[in-house]
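Notes follow the structure.
Showing just some of the chains, left in place.
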Amino acid sequence: MMEKLDLITFGRAAVDLNATEYNRPMEETMTFTKYVGGSPANIAIGTSKLGLNVGMIAKVSDDQHGNFVIDYMKKSGVDTSYIKKDTEGRKIGLTFTEIKSPEECSILMYRDNAADLYLSVSDFDDEYIKRADTILISGTSLSQSPSREAALHAVDVAKRNGVEVIFELDYRPYTWKSEQESAVYMTTVARMADIVIGTRDEFDVMENGEGNSDEETVKELFEHSPQLIVIKHGVKGSRAFTKDGEVIEGTIYETKVLKTFGAGDSFASGFIYALKNDKSIKEALQYGSAAASIVVSKHSSSDAMPTVADIENLMNSHVG
Amino acid sequence: MMEKLDLITFGRAAVDLNATEYNRPMEETMTFTKYVGGSPANIAIGTSKLGLNVGMIAKVSDDQHGNFVIDYMKKSGVDTSYIKKDTEGRKIGLTFTEIKSPEECSILMYRDNAADLYLSVSDFDDEYIKRADTILISGTSLSQSPSREAALHAVDVAKRNGVEVIFELDYRPYTWKSEQESAVYMTTVARMADIVIGTRDEFDVMENGEGNSDEETVKELFEHSPQLIVIKHGVKGSRAFTKDGEVIEGTIYETKVLKTFGAGDSFASGFIYALKNDKSIKEALQYGSAAASIVVSKHSSSDAMPTVADIENLMNSHVG
């Protein structure tokens, strides 16, 4: 019998090329260091490193960069059986990061015809999804066809088979054709998910979403499937809402920030790990917050993912 | 104050070019007669002719064919305020019909970059939808972007504002990229609709749909929004299912069939007309059936749409 998985993440695996020399404009950066990137790939690595049994459904390039990503994820303990290689010569997405200062980070992305957008229904078996307790869908996977339909189908399979669906909004405007498309699909999947996680800005993107308070946002979503909604407010911390009306506030751990990239992925990793280990929602917010705090102080988003000990040390050092 | 509409149909308006000389292969047909076509356009004309107050949201070509369609629909009493003209030079879809015999009808379609597929969210106002009691979405409008997102958005607006949603499956395989895409989007909209109408074959297209009995199909859909589902079985008649477990059988009216085109659109017209006029579901099935019987005996799908008197005469002539 096939082993059960705690979590499958679904969507984008990419390569980050981080400025080796930073605190300067990218024009003056002459060397770049290579890391695995992409929100659901980072969360797979992050949660695996925290001890969960994790797989990923993804599509990478059939070249040296694709090999690197698969190798790295394997070494991180992630089940890579359904990380497929694109057979049409499509390349893996690239993200060059520019770190002028902790406050001024920007990215330069290569996403045209990126392999991840071509993940399709025929790249995975419904049976694989059934083996998981939870599937995490990344918003970016909805941005283009056929990845969009693959994600919608994966959600359908999960729902029919009692697999919990986490929707990480992961909204990246440049991957979408229009705000109207974003609104339509983000809303459709958010309504079908059990848990929805995103920043305040990301929730604003949904149908009828702009200008809503957190309370209005969750009221509308709770009319559908969601049971738990996490809205992140950056340095102001995060707020979790439950369907039965509870509101739980999470606080942040101050740190010396190197760059802001990777905060969301590490937050999700810590948060999901804690929930799977029967922590309370309040504790889960703090695990997420601590993980994020650690990653933003380091150079990468994947390689920097903390261990449980790292997280708990940080949390303990702030007690009292 | 703006007038209320009984019905808005949403999607494809096209031109049919029907073989003037029939009962022969199209190669030997030398002249073609022009009619308005497209399932939701036909239903708008059909229900308007039956006396409903009807509008249509559509996009046609900015040329003589587009003008013809708008003119014809206006003359049929349809509100055409939101039948927009494509500004990028796209052409209206064409359907050449070949009628070799009543049993052997086929069509030759020009659908590449058809104007209707470019209907977008910005082509209509949410306010227009709010003016209607009911909006009818045609499955073909889901087959490509941006018409797909426009349809999903229209359904979202209708749902938020208490406008009833009828989903006419209108599944035309050649307009879709793959069966997987069809399954994903047909299922998504069917679940959000209040009333779903289609042939048995069309319901088979949905997620997990193939090989299901009518009872399995409706069981699954009734877990979501639908209240009423009509499954058509061709010459065997139709079956209506209600959420509270009722099953109503409709019978057909035999006629001398000229061609099978237009049967579904006239059925929907008669059925919707009857429901809006407080007929029972059983009666509505018979109105639909009578309307279909009349249209398949004539040359066109739009121009042949019957009046209430035509339908009731036929129904009365079959009583007892």
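To keep things simple, chains are lettered A and B as they appear, and every chain counts its residues starting from 1.
Note that a residue touches a chain if its C-beta (ideal position, glycine included) is under 8 Å from a C-beta of that chain, and two chains touch if they have at least 3 such contacts.
A quick note: this is a predicted structure, and the numbers were derived from the prediction, not measured.
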| item | value |
| --- | --- |
| Copy number across the full structure, from 2 displayed chains | 4 |
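Here is the rule we go by: only the chains that are shown with their structure count from here on.
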| item | value |
| --- | --- |
| Magnitude of the superposing rotation for subunit A and subunit B (Cα, nearest 5°) | 180 |
| CA centroid of subunit A to CA centroid of subunit B, Å | 41 |
| Subunit A-touching residues of subunit B, taken from the complex the two chains share | 120-122, 145-146, 149, 152-153, 156, 160, 177-178, 180-181, 183-185, 187-188, 207-208 |
